[in-house]
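These notes concern the structure reproduced below.
Heads up, one of the protein chains got dropped from this complex, but the rest are sitting where they should.
So, chain A:
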Amino acid sequence: MRVALSVTCVNDAMFPDTGKAVVTLLRRLGVDVAFPAGQACCGQPMVNTGYLDEAVPVVRNYLETFAGYDAVVTPSGSCAGSARHQHDIVARRSGDPALVEAAAGAPPTYELSEFLVDVLGVVDVGASFPHSVTYHPTCHSLRMLGVDDRPRRLLEAVRGLRLVDLPSAEECCGFGGTFALKNADTSIAMGADKARHVRETAAEVLVAGDNSCLLHIGGMLSRQRAGVRVMHLAEVLAAQEGAA
């Protein structure tokens, strides 16, 4: 199986360690993931702000880059959701039948926890991370993809990791892409409550499957000097801290 990594524009530019963690993790599990250099973005920022015409070349680039692979894996529930639910809309908007066909025939884009649990069939990925962790299920992974408890099962199998339940875990953190800027006050009000719930857990690390949500929650926690760090699920699953 030829598997390509779609690292996402946010991770590529801002969180390279997450991408590296995915590579480390997948190699450990015997998957030699490819990184097609043409990749850039899934188009979601444009689509969700209403700029469909602008999204056309971005989606075209995505579809061209990953055509020919058997599967695409991405460390983002939101970008996987965009690939699976929005590319078809953008392709139809373009009026280009070839692009519509490319979207229909594109290889499946899996969010990381789906790829690990469903495609590779593993739950124990051989990780070791002796810290207290709370997990925030991001909205798009939960409701657009339906990843359900896959990330939790992966985390529960990590050596030394103590998983603490996050109160009101399934409530949105308030990031929402350009919502965070266009409706900044409401976004921050939502983030303040999420940050409060994170603090209530007294966990050392907040984990999620989307770095954009973590950029928002982590940004608030750090502004509050909360003493909590945020980490992408991939980085925890790649960790082998103190492993024998």
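Throughout what follows, a residue touches a chain if its C-beta (ideal position, glycine included) is under 8 Å from a C-beta of that chain, and two chains touch if they have at least 3 such contacts; residues count from 1.
In this text, contacts and distances are computed from a predicted model.
The listed choices are "Cytochrome c oxidase subunit 1", "Lactate utilization protein", "ABC-2 type transport system permease protein" or "Acyl carrier protein"; the UniProt protein name belonging to the chain that is not shown reads "Lactate utilization protein". For the chain left out of this panel, the touching residue among A:58, A:203 or A:236 is A:58. Across the entire complex, the residue among A:63, A:133 or A:180 in touch with the chain not shown is A:180. If you put the hidden chain back, the residue from A:3, A:147 or A:172 that touches it is A:172. Although one chain is not shown, part of chain A still touches it, namely residues 7, 9, 11-17, 19-20, 23-24, 35-41, 43, 45-52, 54-55, 57-58, 60-61, 65, 85-86, 93, 139-140, 142-144, 170-172, 174-191, 215-216, 218-223, 226-231.
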